[in-house]
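Note that one protein chain is taken out, while the other chains of the complex remain in position.
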Amino acid sequence: MFEKVLIANRGEIALRVIRTCRELGLRTVAVHSEIDTEALHTRLADEAICIGPAEPSRSYLHIPAIIAAAEITGADAVHPGYGFLSENPEFAETCAQCGLEFIGPLPEQMRLWGDKVSARAMAKSLGLPTLDGTELIEDVEDAVRKAEGLGFPVLLKASGGGGGRGMHVVHSKEGLRAVFETARAESRAAFGNDALYFEKFLERPRHIEFQILGDKQGNIHVLGERECSIQRRHQKILEEAPSVALTDEMRRDMSVTVRRAMAEAGYLSAGTLEFLLDERGELTFLEMNPRIQVEHPVTELVMGIDLINEQIRIADGQPLELPAQPLTPRGHAIECRINAEDPDTFAPSPGVITELHMAGGTGVRVDSGVYGGGRVPPHYDPLVAKLIVHAPTRVQAIAKMRRALSETIIGGIRTNIPLHQRILEHPAFEEGRISTKFLDELHPERMLTAPVRH
Amino acid sequence: MFEKVLIANRGEIALRVIRTCRELGLRTVAVHSEIDTEALHTRLADEAICIGPAEPSRSYLHIPAIIAAAEITGADAVHPGYGFLSENPEFAETCAQCGLEFIGPLPEQMRLWGDKVSARAMAKSLGLPTLDGTELIEDVEDAVRKAEGLGFPVLLKASGGGGGRGMHVVHSKEGLRAVFETARAESRAAFGNDALYFEKFLERPRHIEFQILGDKQGNIHVLGERECSIQRRHQKILEEAPSVALTDEMRRDMSVTVRRAMAEAGYLSAGTLEFLLDERGELTFLEMNPRIQVEHPVTELVMGIDLINEQIRIADGQPLELPAQPLTPRGHAIECRINAEDPDTFAPSPGVITELHMAGGTGVRVDSGVYGGGRVPPHYDPLVAKLIVHAPTRVQAIAKMRRALSETIIGGIRTNIPLHQRILEHPAFEEGRISTKFLDELHPERMLTAPVRH
Amino acid sequence: MKLDLDQLRELIRLLDEANLTEIEVEHDDDRIRVRRDPAPLPAAAPVESVAPVTAQGPEPVGVSSAPEDDDGAYITSPFVGTFYRAPSPDGDPFVDVGDSVVQGQVLCIVEAMKLMNEIEAEAAGTIVEVLVENGKPVEYGDRLFRIEIG
Partner (left out) sequence: MKLDLDQLRELIRLLDEANLTEIEVEHDDDRIRVRRDPAPLPAAAPVESVAPVTAQGPEPVGVSSAPEDDDGAYITSPFVGTFYRAPSPDGDPFVDVGDSVVQGQVLCIVEAMKLMNEIEAEAAGTIVEVLVENGKPVEYGDRLFRIEIG
């Protein structure tokens, strides 16, 4: 097995990977920007290398600096975490060329699933249910024809988009004519690619995703689903496992479908297939994320596994140790993403954390990248900690999360803890009546005025 | 259901109970001594009442003050935690007389199991395997006769003792004559009762204990075993579940035996049956602890339950919600008791905690009663935190605990973290070759010179 | 009295510069004292935790085993319980402000577990203030009366 892993990331996910590496007896190298010299991942790794200034493009996204850091420290594997370079096929290829084991999927899989149109076509050909949609749009007249064929309302999507970016809901032909060129220009500016297509627009879908693992022996495991319907502008805020919206039968059937599809695709490492669940109970493929995800701990808690450990085993060529039949979830898990932001305006709130008391006790897990006295820099994701709970039932998990949030004290910055508390106290949430529109409907006026955050 | 629970304890167990109460929507009353005005249990409860000065006999052991605190706050139930008044039948009776629901076993059960001789007789009559032993000893000549009948080496035990106190290993007739009167005087001084008896002495036993729960409907659940062989002078230091020394068959058989016995005894609430496991694989009854125990979290983690929650449900008259068949453990859990003490001399190390960073991440649970800047007073138990890990296998749990200990920083006081690290690095521990003599054999010279701590 | 404000400002500046907490200067009948309590800076707060917003209810007030401070002597409660100023609901208070009391005189009752515990004066003196309302709960160490000894 490789012996020294460089973690090409920062914050809680860097710590998450460092911890599993340490448990496996692997040495760790943190890379960090100048502003992260005192960050927790820098402090907890066995070695730390400064790779550039605070701007991500010159440090955490700067491939030559990361590779050079691996060279001078003698690292023989790289874990990319999520975000930054985790879905960048050039980075994975460069690692391979430099003799570094990339702990993640193959570059061609990243390319395949990274392009939304090819991903949807692939999913369809693999037998996954897909939302009605169209081929790429040629021009505005072609757009009108295609949209009318599909039936309004439709979703106009950028082929190069993802994570909820590059999308417009269109309700009429007139609306389409008004927005089309803007959408094309936006797509070109944001993704360097102005290809657009349509999908059927669902008014009030739930977001359901299946966690998979594939090994080098060609085995695929499906580790149940997560529900991530609580979103603000397509950014997930609170996730849970399992979903109350799936019956055992739906879960079993989709697990079989997903396993067969991913085996045929030859998928390697951890990945997530995202679906929309409509009000009639139909799951349709949304996208495939070829990486570990922020919300992976809820799956770990209900399944009793360590997904980073499995990723490392897979990269090392070991077969999965999981039982052949689908694992069944035990209890219920909820994760709250604690962001450094104003709970009302969602404006980022970087700064120094003057006091920190994280919750503890039965069924509480804390994955944090910060410490009291430490700084949350303005340059990166505002996620400062993930509070994750596990209890026998969903009702108990909600009560436990409320308790855990009430114990948590993060001084010196504002956080979205009050928002989480409002969500957890809401009767519709308690009853499991949620959709991706939940937050919009909770605060309609706010959603309209809040600044866009990408 | 009752609505407000007074927690007649301090430290981590008080917090543990407060947390579950909060999850159940119950209000909480902390009682505290003058020195604990800033303690975490005082701060996290809904209300806090100062009941006396630092000396336990005038505060946490002072029944009238605790009852008065319940009166003035309108509490309608009392949780005693462990230690202090948790096994005091007069306290349980006083609570009942004052209209307070005592969350624990019935007073008569405390009396029955609190006396070691009656407990052993009861266990025998209930069909539990017991260590060969004798009736109460009349005088020194009777002692010699009884010891020779049993065969040296024997253990001379005080009937009123417990928790490893009031015991002498005797290897010969001469040794017995030399120690007998001293032992009797010690017993009289320590327990107000000079009744002594013999048990067969096992050279290198393992300590195995079974967790049980009984409800008011007469159902008994056996929730598997814990192994607590890592002890210093009969004080447990590190515990795990399940035990590597039990086969599935042994576990199943003893669970059946224990369930039948405790159903016949009519046992209510949480309790633990402690056994010794000899080198031939025989389990023999040692004692029954009618209370929640320090090490209960390892059972919670492998069984996926909340024992305090079950205790509260039971006190409220609700039946247990657990499945009828024995629960099977999932994965492996280890608990390290982090004590404020010198890791070499075991001398207590009270003081102010200047820095505190507890471990986090996958499979790590922290139950702590302290905070950075807080004080560990010299008047009470030196336990400052319990670090508990859960992983799929014992090997992974050991690696995880090593990782978690390496992350933990407690400044300003000395702790036994280095001792835990020595234990976890020891090949015999890794291989599961342990006994209650493990620590003596790890540091023979130290065990002889270290001060006695009761 | 005439204040030399400049001099005072000078002292305050010195206090700050040298990061002191107190300067006291006495000369003839003049005395100046400037003092700043150690700032409860963020970092000086309890390091990991502070009292959460949910912590409510009776605040432990001035629990002091040394009953005397700058403001005089206090009679504190040796019990948790309910404070009564009179032997019966319609009786007269045992004592009132201005009363002189002798050592051993009953000042009030703290009821706990249906027992009426009489609280006695430890020394002779004059009651200056009654600090708890009749019928209110008290904790161990709560101040009940302020008393001028002698």
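Chains: A, B and C, in written order; residue numbering restarts at 1 for each.
Note that a contact is a pair of C-beta atoms (placed from the backbone, for glycine too) under 8 Å apart; a residue touches a chain by one contact, two chains touch by 3 or more.
Everything quoted here is computed from the prediction, not taken from an experiment.
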item	value
Options B:316, B:355 or B:430, residue touching the unrepresented chain	B:355
Among C:4, C:92, C:118 or C:148, residue touching the chain not depicted	C:4
Footprint left on subunit C by the chain that the document does not show	4, 7, 10-11, 14, 18-33, 35, 37-38, 41, 43-48
Residues of subunit A (touch criterion as defined above) contacting the omitted chain	22, 29, 32, 34, 37, 40, 42-53, 59, 64-65, 67-69, 71-73, 98, 353-356, 371-374
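In the analysis below, only the chains that are shown with their structure count from here on.
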item	value
Distance between the centres, which are taken as Cα means, of subunit C and subunit A, whole angstrom	56
Subunit B and subunit C, separation of their C-alpha mean positions in angstrom	41
Chain centre separation (subunit A, subunit B; CA means) in Å	43
Two or more partner chains touched - positions in subunit B	22, 44, 371-372
Per-residue overlap in subunit C, given as positions that touch at least 2 other chains	45-50, 52, 54
